[in-house]
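All protein chains but one are shown at their positions in the complex.
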Amino acid sequence: MNPAQFLTIFISAVFIYNVILSRFLGLCSFVAISKETRPALAMSLSVMFVTIMSSIITWPIYRFLLIPFGLTYLRTISFILVIATFVQFVEMVIRKISPPMYRFFGIYLPLITVNCAVLGVAVLNVDMFFVGSKAIPGSFYYSVFQGVCVGLGYTLAMLLMSGIRERLDLCNVPKAVKDFPLAFIIASIMSLSFLGFNGFRF
Amino acid sequence: MKNNLIVSDSPHLHKEESVTKIMWLVVASLVPAGIAGVYIFGFSALRIILLGAISAVITEGILQLLTKRKVTLLDGSAFLTGLLLAYNLPPKVPFWLPMVGSLFAIAIGKQIFGGLGQNIFNPALVGRVFLMASWPKYMTSFTQPLNYDAVTSATPLALIKEGKVLENISYLDLFLGKRGGCIGEVCILALLLGAIFLLMKGYISWHIPITYIATTGILTYIFGTKGLFSGDWLFHILSGGLILGAFFMATDYVTSPLTRKGQIIFGIGCGLITAIIRLWGGYPEGVSYAILMMNGATPIIDRFTKNRIYGTR
Partner (left out) sequence: MKGYFREFVKGIIKENPTFVLVLGLCPTLAVSVSVINGIGMGIAATFVLLGSNIIIALLKNIIPDRIRIPCFIVVIATFVTINEMVMKAYSPVLDRALGIYVPLIVVNCIVLGRAEAYAQRETVLNSFFDGLGMGVGFTLALILISAIREFLGAGTILGYKLIKGFEPAFVLAMPSGALLVIGLLLGFFNVLKNRKI
């Protein structure tokens, strides 16, 4: 297990290949929930919880179930089912803890299930930390850490976007582009700026 | 009853000078760099500068008419945006490139946010990265300095990105602008003249540019090609668009933090990202991307570095 690898994973997942701004996963909730900072952070925390837990669960499933039985083609379906279960759990918890927050998220909470970012991490873990049918040394720890870092990257993008949108709320933007249109355009410019990290080589 | 209450958003500047005067003075401070660019690269550079600046002004006028807002195209801010965009272009691009770039810069980088004071990102840089992503072929073809026959050459940063050794180029060459590059970025001497003027008059403060340049210099020194602490930091400071970006674009009031502390964070962030892209990224230069990313972070930086006013939470 290589400690430098953890640093690489952190910098890649959070900045260089940011899950939202470079890989373009998880955009639905990014555009919809980033209007204010508080809900944006709450959504980010929920997504991070799901990415971490799904990394923890999908790894042994891939390693000890799919590979030995030659069922690796079932990975998308099985990963999705694991994620779906966790999101259901998160939903139950939020409903209990904070009904207003639950109502606020509306449909975007169950949609964490199909948040491309979450499935993306699981698939990424498999692609990056397995070679053929063998797990590289430290694979499990790298995968879990990547789950953490992707969650952090998601949080970073949400934080930036909510800061921008909150500030624009105080401004006098043209009515036609208020809210969603402008959010898309901001996302477009942010992702243009993240093109600067293309072709990265450590 | 005359409305004596003015509600506006930041920055709340109480200076005697108006926005118009400041804008045109910044334009004036950039003239030396433009003259140098035209001298080094020929009249095509002049054409690009004029096309860029005028297209920007026209775009702003049309958009303000369409959206029934006050027409402010003479306040110099659109002209400045077009000028800066042109300064960030290679000298032999097709005539329509600065026009399209200025259109995009003003429309998407500025007016769609509601106009001056409300844009989040530096409009000239928004235009530049748009052009870079759309027509990379044109945006990466540079010509030799002082050779008006359009002989292509690579910029110093591009050469070291490919691992080639630099020959026949001295620090003095870099300082005076005898190198391939974008129109307004090459002549450091001319740029510094304008920058010193702005600093002395107090139109920009040293916090952002100095922290920006210092951070880039330190990082490129530490992570040199021949091992740690062997980097050619002077070369890096004098190359690419760092001086142009640090003094004239990163310092834009609207798109950078309000507090001194925030500005230092901003400068360090820009320097960090620029150095990282130059050292390990795919592109030879990262100034535009770095500044845009930090522009995006500015609202959050402001939020967390705001001065506590007595009586509020």
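Read from first to last, the chains carry the letters A and B; within each, the first residue is number 1.
Here is the rule we go by: contacts are C-beta pairs under 8 Å (C-beta built on N, C-alpha and C of every residue); 3 or more make two chains touch, one makes a residue touch a chain.
This structure is a prediction, so every number in the text was calculated from the model and none was measured.
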Touch criterion as defined above, residue of A:L41, A:I80 or A:C171 at the omitted chain: A:I80
Hidden partner chain, residues of subunit A it touches: 24-28, 31-32, 76-77, 80-81, 84-85, 87-88, 91-92, 107, 110-111, 113-116, 119, 174-177, 180-185, 187-189, 191-192, 195
On subunit B, residues whose C-beta touches the chain left out of the figure: 66-68, 108, 112, 130, 133-136
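Please note the rule applied: only the chains that are shown with their structure count from here on.
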Centroid spacing, where centroids are CA-atom means, of subunit A and subunit B in whole angstrom: 33
Subunit B-facing residues of subunit A, complex: 37, 159-160, 163-164, 166-168, 170-174, 177, 182, 185-186, 189-190, 192-202
Residue numbers on subunit B that touch subunit A, as the complex places them: 9, 67, 108-109, 111-114, 117-118, 120-121, 126, 129-130, 132-133, 273, 277, 280-283, 286, 288-290, 292-293, 295-297, 299-300, 302-303
